[in-house]
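Have a look at this one before I ask anything.
For this view, one protein chain was removed and the others were kept in their places.
And then chain A:
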Amino acid sequence: MQKKLPIDYTIVFILGCLFVISLLAIYSGSGQYAFDDPTYFIKRQLVFIVLGFIVMMVVAMFDFELLEKWTWLFYIAGLGLLALVEVIGIERNGSQRWIDLKVTEIQPSEFMKIFLVLHIAMILSKIGKYRLDFKESLFVFMKIMVYMTIPLYLIWRQPDLGTTLMILFSVAALLLISSLSLKLLGILTGIGLTGMGTLVYLFMYRRDILDEFVAPHQMARIYGWLDPETYSRGFGYQLQQALLGIGSGQLSGSGYREGYQVQSGHIPEAHTDFIFAVIGEEFGFIGTSILVVLFFLLIYRIITIALQANSLFGMYICVGVISLLTFQVFQNIGMTIGLMPITGLALPFVSYGGSALLTNMMAIGLVTSVHLRTKSYMFGNDEDE
């Protein structure tokens, strides 16, 4: 056991495939931004990948059970970083999300989402496996809400709608899977659905009320998403161009570095948020389905680990990671093909960018750790508690 590397080979194999696709797509998609050195972005990304693996293995080596006691520390650290963004953060594209570390920039909201998931997983695992009654549940729920709302508010203010929604999604997933009272979960689900229904209603019929609460640039993105033709010179433009590019890829794609939309610079952020458009246009439906299947296999693998996990904390960690990944993948791909409005979320493991990659690798490291501990238990005497 000790001589083996602290990795799960299935996950590493899937990640390897994703990274190959990522490097290919970044190289193709970043051509328009690279002035002198066309390999600038992939060289940096390669460094991040290596770093990512190291982070993953380091995290995996730790016994995640030990983390249970320290999650609040990470949580506080994350909050600190977020607060720091408020003070010294740098602004880009109208959002203040980054801290300049001179060597690179980090995006604290990326780390915060993992820390928050960890912390909530800890809280939920404390409940144990028995269903709580309504009152107890309500108390736990309120506690979780408080922990969630503080960082969520800071992230919302940046503004970063994508990460906000991602965190909401993950917390919702954790709550639904938890041992909270079914009654409470039912009510929460009801409230959630009613809330979404209200938003849809407001958007359709009372946009003036919505305008009070939503920043104009966010509204515009929603308009652009709903009606790309009309808004094709504004925010819908990005979507319009991405859709055209992906569509023109058809079954087998236009060929590597042959995509007109990508290479002519019509797709914005082709190496980061819109990297899926590169894959869609240049590798076609075959390429995109392989990518989606890879993500699905990754999540399938994590679910398997969660199912096998005999630690509740471990299981919740897996569920948190699954929900984070699922939301990012669905949101990112969804926005480029018109299923979701445009938000600034990267495609995990594929988009260029260090912070997101490191956080995701950290998450995989946690899952690996859960997996490794499960295995070691299997050799031990764990049938009885």
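Note that a residue touches a chain if its C-beta (ideal position, glycine included) is under 8 Å from a C-beta of that chain, and two chains touch if they have at least 3 such contacts; residues count from 1.
We take it that contacts and distances are computed from a predicted model.
> Leaving aside the chains you can see, what is the UniProt protein name of the one that's missing? Options: "serine-type D-Ala-D-Ala carboxypeptidase", "Sarcosine oxidase, gamma subunit", "NADH-quinone oxidoreductase subunit M" or "Potassium-transporting ATPase potassium-binding subunit".
So, among "serine-type D-Ala-D-Ala carboxypeptidase", "Sarcosine oxidase, gamma subunit", "NADH-quinone oxidoreductase subunit M" or "Potassium-transporting ATPase potassium-binding subunit", the name matching the hidden chain's UniProt entry is "serine-type D-Ala-D-Ala carboxypeptidase".
> Using the touch definition up top, pick the residue from A:30, A:163, A:288 or A:351 that touches the left-out chain.
A:288
> So which of A:21, A:60 or A:246 would be touching the chain we can't see?
Here the residue in touch with the unshown chain is A:246.
> In the full complex, which residues of chain A touch the absent chain?
Residues touching the hidden chain, for chain A, are 129-130, 173, 176-177, 243-251, 260-261, 264, 266, 280, 284-285, 288-289, 292, 295-296, 299-300, 303, 306-307, 315, 319, 322, 326, 329-330, 333-334, 337-339, 385.
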